[in-house]
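Handing you this structure, nothing more for now.
As you look at this complex, bear in mind that one protein chain is not there, while each of the others sits in place.
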Amino acid sequence: MSETVNGFPTYETAWCPGCGDFAILAALKETLDGLGLAPHDVLVVGGIGQAAKTPQYIGANAFCGLHGRSLPPAVAAKLVNPKLTVIVDTGDGDSYGEGGNHFLHNIRRNVDITHFVHDNQIYGLTKGQASPTTAEGQVTAVQTHGSANQPMNPLLVALSLGCGFVARAYCADRPMLTRIMTAAIRHRGYALVDILQPCVSFNKVNTFPWYGQRVYPLEETHDATDREAAYRRASEWGDRIPLGIFYDVAKPTYPDHLALLRDGPPLVDVPPDPDALRARMESFL
Amino acid sequence: MSETVNGFPTYETAWCPGCGDFAILAALKETLDGLGLAPHDVLVVGGIGQAAKTPQYIGANAFCGLHGRSLPPAVAAKLVNPKLTVIVDTGDGDSYGEGGNHFLHNIRRNVDITHFVHDNQIYGLTKGQASPTTAEGQVTAVQTHGSANQPMNPLLVALSLGCGFVARAYCADRPMLTRIMTAAIRHRGYALVDILQPCVSFNKVNTFPWYGQRVYPLEETHDATDREAAYRRASEWGDRIPLGIFYDVAKPTYPDHLALLRDGPPLVDVPPDPDALRARMESFL
Amino acid sequence: MERPDRLAILIGGSAGQGMDSLTAVLEKHLQRIGYWTFTTRDYMSRVRGGHNFNQTLFGTSPLHSPSKGSDAVIALDAATVELHLGDLAPDGLLLVDAAVALPLSAAGDARVHRLPLKETATASGSPKTEGTVALGALLASLGLPLEGLAPILAGHFPPEIAEKNVSALQAGAALAPVHRDAPCCVDPKGRILVNGNEAVALGALAAGCRFYSAYPMTPSTSIMNALAGWMDSGRILVEQAEDEIAAINMAVGASYAGVRAMTGTSGGGFCLMVEALGLAGMLEVPLVVADIQRPGPVTGFPTRTEQGDLRFVVSASHGEFPRLVVSLRSPADAFRQTVRAFDLADRFRIPVILLGDQFLADTTVTVPPFDVDGIVVDRHFGTPDETGGFRTYALTEDGISPRRVPGTPGVRVCVDSDEHDEYGRITESAEDRVAMTRKRMRKEEGLAAFLEEPEFLGDPDYDILLLCWGSTREPVVDALARLARQKDAPRGPDAPAPRYAALAFGDVWPLPQKELLSRFAQAKSLVDVEQNATGQFAALVRETTGLVCDRKLLKYDGRPLSGEWIAERLEGGDE
Partner (left out) sequence: MERPDRLAILIGGSAGQGMDSLTAVLEKHLQRIGYWTFTTRDYMSRVRGGHNFNQTLFGTSPLHSPSKGSDAVIALDAATVELHLGDLAPDGLLLVDAAVALPLSAAGDARVHRLPLKETATASGSPKTEGTVALGALLASLGLPLEGLAPILAGHFPPEIAEKNVSALQAGAALAPVHRDAPCCVDPKGRILVNGNEAVALGALAAGCRFYSAYPMTPSTSIMNALAGWMDSGRILVEQAEDEIAAINMAVGASYAGVRAMTGTSGGGFCLMVEALGLAGMLEVPLVVADIQRPGPVTGFPTRTEQGDLRFVVSASHGEFPRLVVSLRSPADAFRQTVRAFDLADRFRIPVILLGDQFLADTTVTVPPFDVDGIVVDRHFGTPDETGGFRTYALTEDGISPRRVPGTPGVRVCVDSDEHDEYGRITESAEDRVAMTRKRMRKEEGLAAFLEEPEFLGDPDYDILLLCWGSTREPVVDALARLARQKDAPRGPDAPAPRYAALAFGDVWPLPQKELLSRFAQAKSLVDVEQNATGQFAALVRETTGLVCDRKLLKYDGRPLSGEWIAERLEGGDE
């Protein structure tokens, strides 16, 4: 257990040996180090779940709030304290299940944060129920007859909402993961990286071999500014699962619309202004 | 005020004169009459809002629950009492804003209900704030600097989640609206109809003339079984706004996955079974 | 004839007929020419149609409560005549367009004046100025000046329409059917016209709040509207969230990141905020939440008033953590308490809940301007100890751990909704749990010193002590004045007039007990006055002090309390 803020140290994790989460944590640290960020400049936000414990294992500022509610505090923190590099790092259930409504609307809001989803296609911490990305027919302790719902393809949902950065990575391909993480953090605006992550304890379908046989990198020729191509390629899911940055286009972000944020100092630095208050009061005379 | 159950009567509505809601109500009644449904066979579910008062104005069974929560009770009612024709009829804020998570996941669930959204691109009942479909830059009492969020295209979101029936109608084109409503109710599975509806009191942008100049019917040649085509055409939004059934493909519905629902009598008709209980109890011996 | 102290003007019609503008113009004018005013709004949960009315009282001294009867009515439709003629004063006047078909009850009533309002309006340039014509006629009937109205109208309408309204006003004045005396004017200078929600918004601004996230919900939306209008000038980001869950979680995030943050809603939205209220409690992130109550359960009466959320908010969220619940008694109180809420939230790192209601939110009154000069914004960041900024939850004697802003070099601010140690790290240790629970709860001891005792009102020689909280204070003030007057009225020898006083609570949780226990000693009887069906405040009083209210005056029909209603019941026994 270390309390230094150098090098994004980790204290003992609560994850299962062999879990894909370790690789994601390692990649995230590598990415942050690679970007030359000081720990105090970074805020990592999670909800509740196994993946959502990640912020605890990074030496940066950490906010682990409520299950499903990682995006709202992250976005608000960024709006008022824009010097922070804000990263949401949490699970698929957290992001797309309980937190689905925030997922939808924060894509629309387009605040400059980065969203890493540990997509193990299962609820890990609560011991293996179906998540929104669990395959149709997959049997669990609750879905005793197999999941009856069509799995969500989060990339397609993000693209359908006009998300500016949409990528899929695989935790076992560290170099690509780190490269995508770096690009996502650099992207100005909301960026989604869905990270395929085997859960060795509860997901006996989407295992390391299962993914290993299927994943492949998008061709270099893929045009990440072509939304239709992005949509088409992101739809691929089955025997072949493409990895990479499907879409990456800069768009105006939320603060670009508001003079208050665009032109003023960060709100966290604004002192009280009694004169402005007096003027407002006088408008009631 | 009439209490007969014939002909889906209306008592006095609380809507503004000239509101597009009237035409939707009329079309819905026409549709139900046209389908030959008895009022007691129909359940109309709404949340809270101006549009969400519609169930009150139909002589059928009516459930007006919570703002944003129209889908969950509707779906559950259908699952346990499948003889009911279940229709959700409510607003855009209700369906896509507060209720966004249920929208996402009930498309995945694919229960045989029909969802009519009065899309006036505004929050009517609360006096004119931006809804998820309000245009970027549109000024309201809260969005004093213009809405900073990209509007949601609900059809695209539905398609990205694999929705089996996706349509857009315009309240002022009654024949088409009735035709689409009829097809949507007949569709086996979750069906979405986004209905463009001017709010004469609070939306001064998307007015009758605004829509009138833009809407046009999809060509007869449009192939409603081609998901890519559906996606492409549903993306059109601007000077030209296509109306019609973009996508209509039958898929297995939720009960198809479960013997309990597929093969058994409706749950509402199942009597208590002491023998089954005794058997369960004995498994603890 | 002596001039009256006060008069009540009622303007009624259906939604969309422009009553709200008309009332706003009227009350602004009355305020500016020097009256104290008090305007309540009775409106339905719809945008057009139905029956709505506003009642404006004005007079020579501060006003506190609506009045059942009116002295003058402007009826924009037949329903207004039907519904409000019965409560018109014997020497009152009712103005209505000549074309409106009168109900039978109005036949031959000399107080009803049918004037060519619409005709005159059309002649003045627009039939839509009908109400303004009536206003001109009314003001002239009361001998009130029209000067000063032009700039007010200009503030409400685009220039061309404002001009037509000025003409309509003049033309209306010429129609004045009678002459009645208005109250004498007093010194017109320096008072503001404000409602409860505007006062909350001003308070937030005064406290240096930089972030307000909310989801629209009547009757809280006007706080968001007011702040949204001040985004640039007040340097506050107002964000409409996708739902109330997002709204409060955003506010928690903004507060964590270093600014003062607030959210506001009504009961239904508050339900959705309950989990994150606990989050603020557990993370010890300061937070201010306004619950502007309306009658429940659930949707209930969206545009009406009640005090039905008290028990809910004092114990909302699972598990245990300190919180402060402050009820708002008047616009002036709302302003001051909002400033105080931010201070105490920061000082103790706790959530503070402001409890308002529709009556307070929508009632506009004239008051002296709020005192802004004495306001000190202290963020209470404290001094972190030698471990730098790492011990986010340092175990201190008073339970308050010094707080730091993320982004500060050398600092790591780690917060977690799981039980945690001093560094904010997840723990499962029984010792940590006990230490952290005690640390959190210990803050209540410090908070006790900052609690405000209730306001004592009325006759120091009371026999009967009323208990009230929040906006009920105002009607109680009015009731006490009425009862004090009635005290001197002749009675039978067996019935000596009882003397009344009241305690009006602002802080309701933790419940301050000192004043209550000492004032109780003198009371022959304790009477609970609140706007709900079960006497929620009386239950809290019993729970914390053991005192039992001998009687409860409860109103739960969605309409505001009035001094008349309270006084009648106190003197007359139960309904």
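We call the chains A, B and C, going by the order they appear; numbering starts again at 1 in every chain.
Note that a contact is a pair of C-beta atoms (placed from the backbone, for glycine too) under 8 Å apart; a residue touches a chain by one contact, two chains touch by 3 or more.
In this text the structure is predicted, and so the values were computed from the model without any measurement.
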Who touches the missing chain here, B:Ala38, B:Val139, B:Val205 or B:Ala250? B:Ala38
Out of C:Pro66, C:Gly234, C:Gly264 or C:Gly278, which residue would touch the omitted chain in the full complex? C:Gly278
If the missing chain were put back, which residues of chain C would it touch? 44-45, 50, 245, 266-268, 270-272, 274-275, 278-279, 281-282, 291, 293, 295-302, 304, 306, 308-309, 311-312, 314-321, 416-419, 428, 430-431, 433-434, 437-438, 441, 532-534, 536, 539-540, 542-543, 546, 548, 556-559
Over the whole complex, note the residues of chain A touching the chain we left out. 14-17, 48, 50, 64, 66-68, 97-98, 100, 123-127, 129-130, 132, 141-145, 201-202
At which residues does chain B meet the chain that is not included here? 3, 5, 11, 14, 38-41, 43, 45, 48, 53, 55-56, 59-66, 69, 71-81, 83-84, 101-102, 104-105, 258-261, 264, 267-268, 270-274, 276-281, 284-285
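Keep this in mind: only the chains that are shown with their structure count from here on.
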Using the average of all C-alpha atoms in each chain as its centre, how far is it in Å between chain A and chain B? 31
Interchain centroid distance [CA atoms averaged], chain A/chain C, Å: 41
Mind pulling the residue numbers of chain B that touch at least two other chains? 97-98, 100, 132, 145
Multi-chain contacts in chain C: which residues touch at least two other chains? 231, 242-243
